[in-house]
Each structure stands twice: as structure tokens, then as C-alpha cells.
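First the structure, in the form of C-alpha cells, and then the observations on it.
Removed: one protein chain of the complex. Kept in place: all other protein chains.
The chains carry the letters A and B, assigned in the order they are written, with residues numbered from 1 in each.
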Amino acid sequence: MSYTLDGDTGPWEVVVGLEVHAQVLSESKLFSGAATAFGAGPNSQVSFVDAGFPGMLPVINGECVAQAVRTGLGLNAQVNLWSRFDRKNYFYADLPQGYQISQFAHPIIGTGVIEITLADGSTKNIGITRLHLEQDAGKSLHDQHQSKSFIDLNRSGVALMEIVSEPDMRSPEEAGAYLTKLRQIVRYLGTCDGNMDEGSMRADVNVSVRKAGEEFRTRCEIKNVNSVRFVMQAVEAEARRQIEVWESGGTVGQETRLFDTARGTTRSMRSKEDAHDYRYFPDPDLPPLVLEQSWVDQLKASLPELPDNRRARYVALGLSPYDAHVLTIEKETAAFFEIVAKGRDAKVAANWVTGDYFAALNRLKREVADSPVSAENLGALLDLIADGTLSGKLAKDVFEAMLEADEPPAQIVETRGLRQVTDTGAIEAAVDAVLAANADKIAQYQGGKVGLFGFFVGQTMKAMAGKGNPALVNELLKQKLG
Amino acid sequence: MSLDAAAVRRVANLARLRLDEPEVQKLQAEINGILGWIEQLQAVNTDGVEPMAGGSPVAVALPWRKDAVTDGGQADAVLRNAPDREGEYFGVPKVVE
Partner (left out) sequence: MMRPTDYTIAEGLRALDKREISSVELTGAYVKAIEAHNPRLNAYITVTAETAMEAARASDARRAKGEVGALEGIPLGIKDLFCTEGTRTTAGSKILGEFVPPYESTVSGNLKRDGAVFLGKLNLDEFAMGSSNTTSAFGPVENPWSRANDPAKRLVPGGSSGGSAAAVAARLAMGATATDTGGSIRQPAAFCGIAGIKPTYGRCSRWGIVAFASSLDQAGPVARNVEDCAILLRSMAGFDPKDSTSADRPVPDFAAACTRSVKGLRIGVPAEYTMPGLAPEIEALWQQGLDWLRDAGAEIVPISLPHTKYALPTYYVVAPAEASSNLARYDGVRYGLRVTERDSDLRDLYERTRAAGFGAEVRRRIMIGTYVLSHGYYDAYYLKAQKVRALIARDFTQAWEKVDAIVTPATPTSAFPMDERQDDPVTMYLNDVFTVPANLAGLPGLAVPAGLDGQGLPLGLQVIGKAFDEETVFAVGAALERAANFTAKPQVMA
């Protein structure tokens, strides 16, 4: 069932395309040697190039080019061996040169496609129109002074990849899934840290609405939306606004808008009103960017495994498609799982990671990146289960202990005496004691109340402080109860 | 192609040049004179000609630099010439987004 929004005149289809700005992971800026680290003192990571001083010239950072190509390969996209930088001319307080160096006519990456996965397990292909490299602008602070804005140029000149999608998305969920997938890909590739809180990834969301079967209607662009959740909210809010405009007899005008996260609505952006004649032309300071196919091939050969491939590999290992999906969403999770599963039963490892381990992270409000338990120790725990040292029940106790102090499970088993008892003599003694104390229950059991079997198991395990081997306990009880 | 006064004002807006009325008139005449002279380029047959980009007389490709931090850490030098320095920032009249 496709997604629609209901207006007074019936259902409306929502059309969404995203332009995602992803900060390239690099030490220094796209055209200068100033640092890119987040959170430095104001204007402390600024070269004279970034500040647009007279006579300063750009020189491109080769690693940023490589990162763009890696990303393009990860998006299954065309790598253009010849591309060029253009100047996009406009005046703004945080744009020191009076132009942004970008790639308008000849981007480094052409068309591609990625597959998104939706909540119902279905998948959909979303087209990539292009990816190009460009400079970020500086930052204006409006809340430091009553009548002034303050300008910090630390971000000025930081390399961005602008990744433009086709208008292929038809619901807030698809838009959210697309951004999630894009983030997953760049994080796997190590080409962007995907940190949306710090502005490393932000989306301009193009939204329009239409009746089924219509051509596209006018779209509005919602600038700088900085989380998956906000993208989904902004799509719905903007679509509802446009439906209201159309249905009240109005016309939606093409414009740039902002998403007000507090109110959950979009509003027109004043400062961008007259900025539409950018006077693009080839930047005469920068000859064309020419790549060797052999260099692209080398990058391709050295790409890390991408999430789709990794997921397929996990399914081949016997994992459920759901587990494979969950384990590959975050690169760190997959890496954790790989260590836990190495040389062990993958399905058992997956059950532990997606089960007890994820539950523990949730409970402790931790991330895989700052895991309370190392993957190596969790793996060792699985070994102790496999070799019979621990029962499932004991293993959970050991795991709880590991959450408190991330020690090797064997050490916890030793110091706390949690080793499973497999000595039939000891078990038999415990069973005998339980049976002796519960003659009435034996009679009831033998009289047909077979559900009481679990009671005997429980009492025996309790008597053995949980350490009895469950299989042996069961076996002996069956024998003795007849 | 010739510019009317409104077009002169639109271009001045794009270029962020404040013009008073007499200047608009003067520039309109001058620019139209220059554009009229430039018009002769339309007579040249440029079918199939690749436009020149950049100034080099020989084919060149963009040289790359290594990804290393070699610059920055000089806030004072960056701010020293500013007409309105506000501590470690440049100050401008408040911008409403």
C-alpha cells in the first residue's frame, strides 16, 4: 500500500528528493592546509585562503578527491575521469571569497543507485543523480551580540560532498531510510563520520505533492535538516502545508524554507530570497580534475566491504535476514559481531549480540563504540557454553558480571565458582534430596500432573545454586520419577 | 542586447554596488556602448569549438597536495586587518535568516 496524505480533495502523493551535504573525512581542508577538527577555538583553523585574503589561491587536497571517488564507488555510481570546479557567486557574511568553489557543470561522480530497506522488510532502489565536491562556508553566530552577528571561518573551505538523489522517494519513511542508508555507506567507507549532531551530514529536502498520475508539481527546498527524524517530520509537515495551499486554491511557489524543529513546521527563509543568480563559471584558478582509470581501479580494489555485501554474507552464514540487517546497520556493530563470531557458530553469536548484548546496551544506555564488554570476552563466553563449562543460565549470570567488570569470562567463572556441575554423583545427591522432601508432589506427578516436572528441575537447580548441568538434571529426574 | 535602467539596477544588486540615479543612467549608456561593441563576437562561427577555460597555453591537469595540516593556528593574523573585530570573531550587522 503506497503512502498518501489525505486532504479535503482526496489522497495526495508525496515526492521527495534529497541533497545531502556530507563532510569529507580528511585532516585538512579541500583547498587549504588548515585543520578540519570539530570544536576548535573561533577562527583558529583558518588559512588566508579560507578567509579570502587578496592573492590567495586554492590547491586541492588529493585525499578529498579519493574520498569522493570511494563514495561514488560505494553508491554504484559513474566516476567521471574528467571533472571541473566552478565558482558559485553570491554574497554572504560567512562566504569570504564571495563565491563557493563547487562542481556545477561537470561533477566528479555521475549517476548511481542505492537500495533502501523499509520497516516491512521490502526494498526499493533510489537513484543518485550526482555527487560533487565543494567548499563549506563559515558559521554565523547570531546570539552573541544584540545588534551584530559574529563570523567564525573554521568551517570555511572544509570539503563537502553534495550527494543529490533523484526525486524517487514517496514517503517520510523512504526519505528517512535513504538518509540512513547513505549515512551507513559513507561510514562503512570511512569517507564521512556521519555525525549529524556536529553537522558532518545535513540534508536539503526537496518536497512536492501531487495527485496520482500527475506530473511533478512545484517543489520547495527545506535547508539544513540535521537528523533522520527531522527529515521525516519535515517531509510530512511540508507536504501537509503544500496540500493546504493547493486545496485552498493557492499556488506553491518554489522557495527555500527552514524546518522549525520545536514547532514541527517549515517557514520561508528570508535571507535566500534573491540569491538565485549564482553566475556559475569555471574557476580559472583550478585546471580540470583529471583521474587515471588505473587509480580509480586501485581505490575500488581497496574499498572496505559495503553494508549490502556484508548483509548478504551474513545471510549466507545462516543468519536471518533481520539479524543480518540489524547487525550491519552500524559499522561498529558489524565489526563487533565479526570478532564475536570468528571461529564460532555465527547463529549463536548473532543471537547473543542481538539478544542479551543489545538488551544490555539499551539498559545501560551505551553504544557499541563504548561497549561495556569487549567482543573478545563475549566470544570467550560463547566458548565456555560450547565446551559445557557454562549452562545457558550460568552464562547469563557470567555475562551480567562481565557488564560490571569487563574481565575474561573464564576468570569470572573461576573467582565466583560459577562452573557448571556435571558430576552425576553430586547431581544425584541433590535430586534425591529434593525428591525426599517432596513426597506429595511425587504422588501428584505420578498421578498425571506432569507439569510438575519443571518444579523438580527448579528445586534441584536451586539446591545446586544454579550450577547443575540442566541436561543431566533432567535425565536423572526422569529416571527417578519413572 | 541592450540594458534598460531596471536591468542595470538588477546587475548592481547582484554585484552589491550601491548606485544613485545619475550613476544608473551613466552606466547604462556606457555598458550598452561596450556591449554593442562586444556584439561583433556573434559574427564568429564557433560551431564545434571547445571553449577555453583557464589561461594555460598547454594542456594542464589539477595538481594535488597531500592531506596534511600545514596552515591555520593564526587567528590573530586572520583578524588583525578586520574593520570590526569582536574578540576572536569578525563582526557584521546582525543577519536575520
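Quick notes on this one:
Here is the rule we use: a residue touches a chain if its C-beta (ideal position, glycine included) is under 8 Å from a C-beta of that chain, and two chains touch if they have at least 3 such contacts.
In this text, all values refer to a predicted model and were calculated from it rather than measured experimentally.
With the whole complex as reference, residues 48, 51-60, 87, 89, 91, 93, 96-99, 149, 151, 276-277, 279-281, 284-287 of subunit A touch the missing chain.
Remark: the residues of subunit B touching the chain excluded from display are 1, 3, 7-8, 11-12, 14-19, 27, 30-31, 33-35, 37-38, 40-42, 44, 46, 49-58, 60, 62-63, 65, 74, 77-78, 80-84, 90, 92-95.
To be clear about the criterion, only the chains that are shown with their structure count from here on.
A straight line joining the Cα centres of subunit A and subunit B is 40 Å long.
Taken together, the subunit A residues at the contact with subunit B in this complex read 26-28, 32-35, 41-49, 51, 59-65, 84, 91, 93, 140-142, 144-153, 258, 269-271, 274, 277, 279, 282, 284, 286-290.
Within the complex formed with subunit A, the subunit B residues making contact are 13-14, 16, 53-56, 60-75, 77-79, 84, 86-97.
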